[in-house]
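For reference, the structure I am asking about is given below.
Apart from one protein chain that is not included, each protein chain of the complex appears where it belongs.
Chain IDs A, B and C follow the sequence of writing; residue 1 opens each chain.
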Amino acid sequence: MLVVMQHSATEAEIETVCRVITDMGYTPVPMPGEQRTAIGLIGNDTRVDDTNLVGLPGVAQVIHVSKQYKQVSREWKPVSTVVSLAPGVDIGGGSIVVIAGPCSVESEEQILSAAHAVRAAGATALRGGAFKPRSSPYSFQGLGKAGLKLLALARQETGLPIVTEAMDEAGAELVAEYGDCIQIGARNMQNYSLLKAVGRLGKPVLLKRGMAATISDLLLSAEYILAEGNNQVVLCERGLRSFDTAARNLFDLNAIPIVQKLSHLPIIADPSHGTGFREYVSPMARAAVAAGADGLIVEMHPNPDRAKSDGAQSLFPEQFDRLMLDLRRIAAAIGRDMAQSGAPLKPTGG
Amino acid sequence: MLVVMQHSATEAEIETVCRVITDMGYTPVPMPGEQRTAIGLIGNDTRVDDTNLVGLPGVAQVIHVSKQYKQVSREWKPVSTVVSLAPGVDIGGGSIVVIAGPCSVESEEQILSAAHAVRAAGATALRGGAFKPRSSPYSFQGLGKAGLKLLALARQETGLPIVTEAMDEAGAELVAEYGDCIQIGARNMQNYSLLKAVGRLGKPVLLKRGMAATISDLLLSAEYILAEGNNQVVLCERGLRSFDTAARNLFDLNAIPIVQKLSHLPIIADPSHGTGFREYVSPMARAAVAAGADGLIVEMHPNPDRAKSDGAQSLFPEQFDRLMLDLRRIAAAIGRDMAQSGAPLKPTGG
Amino acid sequence: MLVVMQHSATEAEIETVCRVITDMGYTPVPMPGEQRTAIGLIGNDTRVDDTNLVGLPGVAQVIHVSKQYKQVSREWKPVSTVVSLAPGVDIGGGSIVVIAGPCSVESEEQILSAAHAVRAAGATALRGGAFKPRSSPYSFQGLGKAGLKLLALARQETGLPIVTEAMDEAGAELVAEYGDCIQIGARNMQNYSLLKAVGRLGKPVLLKRGMAATISDLLLSAEYILAEGNNQVVLCERGLRSFDTAARNLFDLNAIPIVQKLSHLPIIADPSHGTGFREYVSPMARAAVAAGADGLIVEMHPNPDRAKSDGAQSLFPEQFDRLMLDLRRIAAAIGRDMAQSGAPLKPTGG
Partner (left out) sequence: MLVVMQHSATEAEIETVCRVITDMGYTPVPMPGEQRTAIGLIGNDTRVDDTNLVGLPGVAQVIHVSKQYKQVSREWKPVSTVVSLAPGVDIGGGSIVVIAGPCSVESEEQILSAAHAVRAAGATALRGGAFKPRSSPYSFQGLGKAGLKLLALARQETGLPIVTEAMDEAGAELVAEYGDCIQIGARNMQNYSLLKAVGRLGKPVLLKRGMAATISDLLLSAEYILAEGNNQVVLCERGLRSFDTAARNLFDLNAIPIVQKLSHLPIIADPSHGTGFREYVSPMARAAVAAGADGLIVEMHPNPDRAKSDGAQSLFPEQFDRLMLDLRRIAAAIGRDMAQSGAPLKPTGG
């Protein structure tokens, strides 16, 4: 940590800063410069709370050199982490995984139809919400536990592991019981009680970036899960809040190489929420794979015109088929491949 | 709702949109224009999910005329709601309320000292966190239930009602037991499970605006609480995420008159988080009152240099005294007054 | 400047950084730490371009300790600068100046009517655009030179000095000829050719903050003007681009105390563009004065319903009268006063 003093800081002010640093248990190292003095802090400063330094008289700025996160960083663990959703369905292992399905589970017919369609096109996991965080309390909120049971049925039919969202601790326990991967949505990225709870459950977690979260914020939220002893965390870029209404969100694909540099955790992209409109999903899905994403999570609905939520950003089945073909070519162009479905399809399946 | 068709939309595309609207249970009204056709939707459209219209061929845009929130709106209830934290401590009733105290409860001595100081200066409620949402899992997380007991002690000593944050349902129940108003922090503004829980508890709620929440988002989150039958909700502007590091957040004071126009709920401002630096707290506190805020929540610490969190934005006691004097003059200048402490001070108090 | 190395940086990488710093003419000072090495740079580093350091192998981050601007900083000149628009009309001297008038000059009748109205209410300068930067090439673009002549006529009638925008060098010369203060709009804040031109003209300049400019960017743009030898610069906060459509812009009043800390230049606020809606102008104007602004620039139109631009954010004359009364009370509450009109009104005036 570096405390930069103002040009006009007095000797007494510099001494006070040094005293406060000493009181905190660290060693201050004043470095006089031509324009101003800076004071270094020696010691393991990852946990230093700078708030009682920032406001001291004569202090211009406090600069952190160490990062606040630890276990999620690539400096801590240089080898990429592989997160296993099910036997043979690994994220971060080189092959690109596609998690696909409807926004919400609506009915047995709908989720089975969707599961067979995405499986046939080459997806390796099924998404579908049973608990839906909606901005309005009057919007469709999901089928709850009944929806989880339908997802489990779809897994039984298709062999696809299930990725589905939990919004609270009770829901997380249910998802851990019926599903394979607990999704934490953007709105709950800094719901620390929930992060600790899913850390303790030990199931794989898909952690979506909040709509105004820095990449550092995202990694710190993942750190909450790892700090509970669970390193099976997949990060997900899903678009940021924007001033431009031309798209639903501002899809930050640069997060992919940045996260891959800073962390050993895999990162996937969600072009459905990232764009909000069906027609932009495929180009941005291709772009995400070209940028090096470890996977995608994509909304596909058997009948988007009648979807209960997110219809506008859900692909038609034939669009999804076409996208999977495109992705295979993009993956090959960058020397990667698409993951294969993990389990053999049941004889009666799609 | 209005569906705007593209300039090039065909008759068949227009007919499809009309059919989908009819299927949804509404009446479509096509309005051909010189440049393009727009299709109105007749019926009570507050709950219309537009997602299956946005993506239809030929649709350029879907425009919502009705708002998604209902019970929080001033159209629904023209008379301003008064939220009562304790007998005689009302927010939204005209007098300006100041809630003050340290970021975190750290010790008995600290919280009692803070409580006596803010009471003496004229604050009408005490703030202090027992459960702290911190970006890093390794930062100080608060004293928990022990902190709540210290807050209750401070109330006993000073008569000040307690405003303190809850991060999950279990915490909310504890806060409801020991405190007077449950604070929902910015990071949990869209934690809908928590919003429903505090709605059911029936205690007054202080709901902070999320760091990238629109005012409409804030009102929709409040709607979750009102939808559970609890209208004792105070909204709070505390600053938005910004590209400029000159301050901790971008303090959106214009939210005050906007919320007052759109909703009957009271709104207060938090200049401590809104700015992040002690030296900007007082000018922005004055500005918030001049803009018409129903109250303030301000961080004051008996010894900010040794605070365990938010020291840089905590006022020194003498700065807080001075601020309260300034606020009285500003309040008078706009024809309002500062609320008085609700309960007589105990004989033994500070 | 401080170059922070990655945890895994090799000795060779550290040596390369030191060599590049030496090649740039500075002295490198390696500081090994427990987690990572940081390398300080000794010498007058205000003009160091870090771009050839940031990308070197092993470099994690380059941190600037010195600021890039110089002449605009309060460290350079501790005493506040007073900008004089006309004899007796000073901004930054303690008294609060109100510049008011219509968005655009539309006709002789309109501008004279506006000038008399704002003068009567207590404004000390007249605003009105002759050259209008409009997002669409098909919107009204202003009367040009004819507009400037009408402004000069209004000054002759009322004694109010004229503040009006220039969009290019030729326009700036005309404004310098007919007006008293050259306004540079938000869209041109980083039009460096124009900044240099107005620096050379030597007239007072009103520099508006760009819609995504940091305060540091704003000060650097002002530095362009001061670097040409002209220190008569007034800064202006007018709202930032926002994700929330509830207002036209996000009005960053905290910029007022921040600029006053970092710079000796005066800063005023524009609540008309800052909010975009007439009903929010008055509360935010009051807030700006309470926050310590050196002045305001406010849109008032004799007949806003028929304004050719910005009608929605223009006050009616009677609203402006009321606002001026409110501002006097707010100014008194913080120990300041409102500036008086500089020149006696002509006998035939308003």
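General remarks:
Here is the rule we use: contacts are C-beta pairs under 8 Å (C-beta built on N, C-alpha and C of every residue); 3 or more make two chains touch, one makes a residue touch a chain.
Remember, it's a predicted structure, so these values are computed and weren't measured experimentally.
Between the chain not shown and the residues A:V3, A:I215, A:V298 or A:A312, the one that touches is A:I215. Contact with the omitted chain, checked across C:P28, C:G58, C:G128 or C:G171, is made by C:G171. Seen across the whole complex, the unshown chain contacts chain C at 20, 23, 46-47, 49-56, 68-70, 133-140, 167-169, 171, 187-188, 190-194, 210-212, 217, 220, 223-224, 227, 240-241, 277-279, 304-314.
What chain B contributes to its contact with the hidden chain is residues 2, 4, 6-8, 29, 31, 33-36, 38, 40, 42-46, 61, 63, 65-66, 75, 78, 241-243, 245. One chain is missing from the display, and on chain A it is touched by residues 212, 214-216, 240, 243-247, 250-258, 261-262, 274-275, 279-280, 283-284, 286-292, 326, 329-330, 332-334.
Definition applied: only the chains that are shown with their structure count from here on.
Two copies of one chain, chain A and chain C, touch each other, and the residues they use overlap strongly: the shared fraction of interface numbers exceeds half. Averaged Cα coordinates give chain B a centre that lies 31 Å from the centre of chain C. Rounded to whole angstrom units, the spacing between the C-alpha centres of chain A and chain B is 27. Averaging C-alpha coordinates per chain places the centre of chain A 39 Å away from that of chain C. Residue positions 212, 240, 279 of chain B are each in touch with at least two other chains.
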